[in-house]
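A short write-up of the structure that comes next.
Removed from the display is one protein chain of the complex; every other protein chain stays in position.
To keep things simple, chains are lettered A, B and C as they appear, and every chain counts its residues starting from 1.
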């Protein structure tokens, strides 16, 4: 059984800020959003947690191992260095989507994302103990994306192919399992899952093949932290590449319940 | 008639680099990719050009106004400051997709994206003159995303709604018009279009309503540079918000052919 | 009695890298150096540690609270994201200069700063326990720098005045007490000291007045971490500003030995 701690990072009142007193230059917004995300990634990374850019004004993080003090430190640092501030809500549940639901509710209860009076909410449940089976992560990529797409099509059509695969996979995993999947660049998708057997990953690959006509492969890992699970998943994915297989579970994934 | 200059920014040999000698920590890759994109955005921005993160190892930029020397300067700076280098191909055509096709071919001719012997390609056609009607940009967003989604659903389901709208719009505009559209955060989509009449934008909004059940609005702008067109589009979008309309063309958009 | 843990961060083989195969553009080096320092500051900050840019290719950090694993994490992240790598040596002693001496020797023993075969050294002694009196930090600034200098002289002459004050103070504190002092911007100097009585700070202020003809004031704080001591020092400095005094010890500084 998994235990997933999810944090929603929401920039306070961002929509209005981007157009007040006038719309701001697009490349400045892109740089600000990307560097804020990178800073959060650099905060999460050495703590073995993960964060995904998602919509940039709203970012989803998997934060097993981070307590309230760590969240407060992140919030304060951003508040000191950016022209915007962030609210952080955290929830814990077996399924990632349910943990996110809790996290979200904490913020929505305090006020709207565009309520200028609601800033720097810091609330949530934080795990006090972790176990090696808490998280399960699948790292998917497209089989031979370079040969089939990148070196042959124009980049936008390659992108649309990868996007179609992501779109199909992410909805399937969310609806079937309450998993949260994110495109992380190139042809890579990281899926944060509840406790799923190997067959569930094979089914997901088959679904995307049938639904989007794209061939994926996946490495699956387990761990007490996102990094532990995710890094094991990356290594398992290398095994797919080496062995020509569709699904590989890292040693650490073969767990009883 | 539009004239679009598109540059493909491709990180050389990135796939192999991310796993050699061993896979690298995911949050380090995320930070590197995002900061590289932000640096390119900060190079493009003051030159009135635009860049979109796309797949991060491959980024699409609209570079009307940037010549070969500017591209060389960008390439050199990245080569001096990152553990990776980039190849830059640039093409010019009436339709954005065709300009990208040319740009892509320049790189693909030199070698694979994963050919460690192919690095820092710098090739292309660069506009020597620009006119105020060269570019047309539509800036779309979701009508009342905060009220309908962000304050009510969990972030992932909100994201899936925005993603569905983007997916529908981007394919429609690419297939119908050879336009290139990009999700830029929040609920915003920036579409780089050929010369389209107002009705074409209304049709696009109607298509997404029917196909994805999401209501979009769009501001359209025209200009000699991406910033000029895009900023006019942002202002026109504010007019949609103020007037409750679906499509607004900025003054500068009302051009004869 | 203080216990200071000091880490030397040294970029491996940096001199040769900056000119191989050719000298690199100065502004690229400046951006790389400054962003590397900022990344390390963002690693240290939430862990309540401090780092100072010093010579950029060599940076001095005060790392009470950081163990070997934290140092390894920092080293790995830099190695994944920069075109250079760093060696980290850590020492512990009562006086800051002695802790640095130990840290330095660990690197120098392994090889030259410009030995391309010596990379990513990770060695040292790390504190396993901390106490509230471990560190003493003095935060100095120039009395009324804005009125006396910034608003009256050209910036370079203002800078030379601040530099003269720093030069005088830093040598005095190093020679008298084995303290390490760093200019941190504006008119601020942060001094990491052994256990000094209030009078020692008054003497330092008097020395700079006589030697450099610049009037300083100082807030002094004590703590188990650099942040704890340094933040208390900042608050004490505000008391100097408010009360017109030269030396203020924060409540936490009034410790028996």
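Rule of thumb we're sticking to: a residue touches a chain if its C-beta (ideal position, glycine included) is under 8 Å from a C-beta of that chain, and two chains touch if they have at least 3 such contacts.
All figures in this text were calculated on a predicted structure; none of them were measured in a lab.
Displayed chains that the missing chain touches over the full complex: A, B, C (touch as defined at the top). When the missing chain is restored to the complex, the residue among C:12, C:57, C:76 or C:134 that touches it is C:57.
Note on the undisplayed chain: of the listed residues A:76, A:94 or A:125, the one touching it is A:76. Contact with the chain that does not appear here is found for just one residue of C:74, C:88 or C:180, C:180.
Residues of subunit A that touch the chain left out of the display are 24-25, 28-29, 31-32, 76-77, 80-83. With the whole complex as reference, residues 39, 42-43, 45-46, 70, 73-74, 77 of subunit B touch the missing chain.
The set of subunit C residues touching the chain not shown comprises 8, 10, 14-15, 18-19, 23, 25-31, 33-35, 37-38, 41-42, 44-46, 49-51, 53-58, 60, 97, 100-101, 103-104, 108, 112-114, 146, 150-160, 162-164, 167, 170-171, 174, 180, 184-187, 190, 227, 230-231, 234-235, 238.
One rule holds in what follows: only the chains that are shown with their structure count from here on.
Chain contact topology: the protein chains form a complete graph, every chain touching every other one. Compared with subunit C, the chain whose C-alpha mean position is the greatest distance off is B.
Measuring from the averaged C-alpha position of subunit A to that of subunit C gives a distance of 37 Å. Centre-to-centre separation between subunit A and subunit B, using Cα means, comes to 23 Å. A separation of 43 Å divides the Cα centre of subunit B from that of subunit C.
Residues of subunit C in contact with at least two other chains: 77.
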